[in-house]
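Every protein chain except one is present and positioned as in the full complex.
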Amino acid sequence: MSLISTLARMEAVESGRAQPLATVRHRRLSGRPLVLVPLTTAGEAGAPLGALVGTDPEEPRLLVVAQPRDRDLRFAFLAELAEEVLPYIDSFADVVEAAERSEVDPETGKKVKVEVELCADAPQLIVPSRAGVEYLRLLGRSTRFRRTAEQDPETPFPAPPRVPLLGRWLTHFGDRARVPGSSLLLSATDLLNRHWATGQSSLEDQHLGALLAWIDPHDGEPGSEAALRAEVGRDSEGQLLCPPAGPATDPAFDNRLLAPAIERYDRARQAVGAAEDGEAAERGLGELHRAEREVRRLVASRMKPTWEAVWRAIGLLRELPEGARVEDRWTRDRWSFTAHRDRVTAGEPPQPRRDDAVTAARKLAAREQAQGQLEAQEALDDPLVLAGRRLSGEAFTAEVVEVTMAWTESKRPAPRPLLTVRTEDRPHLGEKVKVFRSLDGKPQSAEFVRYEEDGALLLRILDRMGRSKEPAEGSVPEKGERIAWTLFEHDQRVGPQLPEAEETPWTHGGPPRADAVELPDAVTPEDVL
Amino acid sequence: MTVFDLAPGTAGAFDPSAAAGRATADILAATLHGTARGVVVDSPPGAGKSTLVVRAALELAAAGRRLMVVAQTNAQVDDLVLRLAEKEPDLEVGRLHSNDSDPYDKALEDLENVRKSAKAGDLAGLPVVLSTAAKWAHVKNVEPWAHAIVDEAYQMRSDALLAVAGLFERALFVGDPGQLDPFSVVGAEQWAGLSYDPSASAVSTLLAHNPELPQHRLPVSWRLPASAAPLVSDAFYPFTPFRSGTGDGDRKLSFGVASDGSGPDRVLDEAAESGWGLLELPARHTPRTDPEAVGAVALVVRRLLDRGGAAVSERSETPVPLTPDRVAVGTAHRDQAAAVRAALAELGVTGVTVDTANRLQGREYDVTVVLHPLSGRPDATAFHLETGRLCVLASRHRHACVVVCRAGVADLLDAHPSTEPVQLGVAVSFPDGWEANHAVLSHLEEHRVSWTP
Partner (left out) sequence: MSASQDSGLSRPPQTTRILAELRGPTVPPRPLDARALAALAANPGCRRRALLDGAGVDKSALAAKLGSPAPFGQSQFAIVRGNSFEAKVKADGGRELLRLIGVEEPGTVSVPDLAAAGPQGRVARTALALREATGADGWTLLDHPLLALEVAGSPVYLEPDAVVVRPDGGWTVVEIKSFPMVDGAADASKVGAAARQAAVYVLALERVAALTEGARVAQSVLLVCPKDFSNVPTASVVDVRKQRSVTRRQLARLTRIDEIAAALPEGVSFDVAERSPEELTAAVECVPHQYAPECLAACELAFHCRSRAREAGAVETLGRSVRGELGGLTTVGAVLAAARGEEGDPEDPAVAALRRARALRQEALESAAARTPREHVECPC
């Protein structure tokens, strides 16, 4: 943790309230996000217990699996989830704008501009916590290789029609969430933690209820007390006042409430199956419905507080103005969304289980580039973030005290004005170190020449002054101007082009087998205990 | 994997020159006449890696194989170019460079047969072309080279090799497995355990896919003195041990001025005598730029120069004065290096190299003064415990190494949580930094001088 955010945490301890870590919002918040609160069954991967999902805080859709070990009920849940998520995604797929993309012409090998569609907006999924993001990845992995009866009439346990497609989209969202600064899939805890410092550790900040207790306390109660109640407070039945934000449940809930309710449901189902006459069957069905309603009520009661907490978090973040460069990153998200839409439309197979060598390297390069870009953009958008970079010597704010015109010594002299600037900051400057400032949203670079005897800095401006001998108007700072300079570049260099997968070199195992098709997971009757 | 011919611990007639010569001959034979597409050479600190690279380059060029050389930094490339030109001034060499300003060492300007260009096409006809991995990665649409030498291959990332491997048919991979591993600024856990994990080292990917490739190793460190080689070998290279090329009495460090009895002078005497010295300051939690520790480092350097240090080694019969350019200070962090530079400037010392472990990789000095990465820290982190960092700092010297450290590091290591996650399928590096730190520390404690500034 940087010293400046450590200090913010300590101020939060002292004041009993969270302190700002940002003065603008650094992530896009959609006007119509889809909030998804999932719960899972303890001890089993990919056995969902329930979910609240929807775009309207007042009207979540409740999905519950009354017996998580029953494959049919799980599939029914996933089918219902697909019916909530996919129409939401589709509603963004058809609204497009024209855009240009550079592609390599296969005949000439040259880069050419191509007219393409770009979705005008993109869907946004918000889950309570990082564990929720991880869980969506798991759901995506568990469903995208499932076969439907339509795909394969012989498949032993066919999945409902839209479930594999849901899996592909969840996989895409999960993968995109690994790109720094992306906003297609966000967690409420990460969003809050980016913008506020609490008086507790980052480990405790993963608890959504405790986090909100610091950021948005009721009646001015000190954050530490409210957070403690959110963490450990229990009612007379021994249940947590603030249930975990999932997907895992509290063992006390499982053991005392949920297990008996599921048992009752199981018994009722057996009774229905064993009913010997219509009257007994009817009685049994009545009991079955009551038992099912009880499980639904219990599961809903654990998710509802989290659902409300996520919307509270969204409301808090909407109060912050959006950073100027957030739009730029969101445009990249829209490209990502559009590209996956096109892959689905083109009938491409689901994403493979594991990336091949070239794909993995490309993703890593893209993420490193996104990370560099995110760090630069946040600092440029937000003086509080810049303050941290100034403290670490990677940026400085300086006042221009003198401007001396100078030119290159070539045949067509180009302007290279010298700036004398004064700063209280302590940048890590050395000879010829380049520094950058933002000029009309574009970086202008200068090089450090030397320290003057009175401690002032001498900089030489290098570019963005036009083609004439005299610099373009407004391109050279004036005396008295206060300017923020960074030692880091504002744009990231594009990395080298990697070979196509078919040209994977021998050092990396050669080209992947072209005939390698991802088979569905083997399904055995033992999937269900 | 080839069976190494050096049995560690066999006493008696160990002839370092013969062992090193045999290893080099084997490597050159495998490179020039072998059938495998790749040859891997592990080189411990100061084992003559650069000499090997230059020799292999010259022999490949002499055999008429078009050769490309891949190094990791511009400084490394320029160093190899200068060495090649020194050995074989008539050889035509291409230096492929970036489009940045000052893309290569000015010293290259004077070399007649070194052609410099930012375009690979301009250099394609030359027998040898050298550049950084980053620059090579942008080279497209050229005839592949018959052979490549990949230098510092353990510091190269797998994805960087992926970007350049299409440019050559066969390659010699040379590097030091004990130095700092490459890293990524973003999480790469999702690929952990994959043979081609893009964030892993180039060598681990290469060997995972081509386990049959011959692996060689340079068995003798010509840099490390007899006092240092066993410790560094045991702590950092337990499975590929090496020996010192010199014996116990071959290197001597002496001072013209007698000790004044102060801590810095006593630790210098200890280091001159035994090759190692630990200047231990009282235990205290401090910020990274601990003024006392920084001051102690600067004072040790000042006294080292003031006392007229002289080094005797196999290189010269007569004592060679210890000049500032033969001394380096190593730190973990850049701000520590900056603080030491400032402290040295205040004491009027100039010309001594002060840098972080990352930047000292591959460099060599007579005496090093190290600010221990864990000195004064309230906690250890993965960064400070990284095996390669300590290894680099403890293996730059030809004569002696003085470590400045606050007391209490052993307790700090003991209190360090051991909750590392474990990724399935990822080869464990053992010993890890925790273990290696304990080993180095317990050795240093035998050469301890406690001092309160």
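Here the chain labels run A and B in written order, and each chain numbers its own residues starting at 1.
By definition in this document, a residue touches a chain if its C-beta (ideal position, glycine included) is under 8 Å from a C-beta of that chain, and two chains touch if they have at least 3 such contacts.
These figures come from a predicted structure and were not determined experimentally.
Only one residue from B:49, B:135 or B:288 touches the chain missing from this view: B:288. Residue-wise, the contact with the chain that is not shown comes from B:189, picked out of B:15, B:86, B:189 or B:446. Contact with the chain that does not appear here is found for just one residue of A:18, A:138 or A:498, A:138. Touch with the chain omitted from the figure is made, among A:318, A:428, A:450 or A:479, by A:318. Although one chain is not displayed, chain A still touches it through residues 1, 3-4, 6-11, 13-14, 20, 23-24, 29-31, 41-46, 68, 138, 141-142, 199-204, 224, 231-232, 249-252, 254-255, 259, 318-322, 353-354, 382-384, 386-388, 390-391, 521-524, 526-527, 529.
The chain not shown here touches chain B at positions 189-190, 192-193, 284-291, 339, 376-379, 381, 411, 414-425, 427-428, 430-432, 434-435, 438, 442.
Just so we're on the same page, only the chains that are shown with their structure count from here on.
Centre-to-centre spacing of chain A and chain B amounts to 39 Å, using the average Cα coordinate of each chain. Of all residues in chain A, those touching chain B in their complex are 109, 178, 180, 354-358, 360-361, 364-365, 367-368, 370-372, 393, 428, 432, 495-499, 503-510.
Listed in rising order, the residues of chain B touching chain A in the complex are 37-38, 102, 134, 137-138, 140-141, 158-159, 161-163, 165-166, 171, 184-188, 190-191, 194-199, 202, 205-206, 209-210, 334-335, 338.
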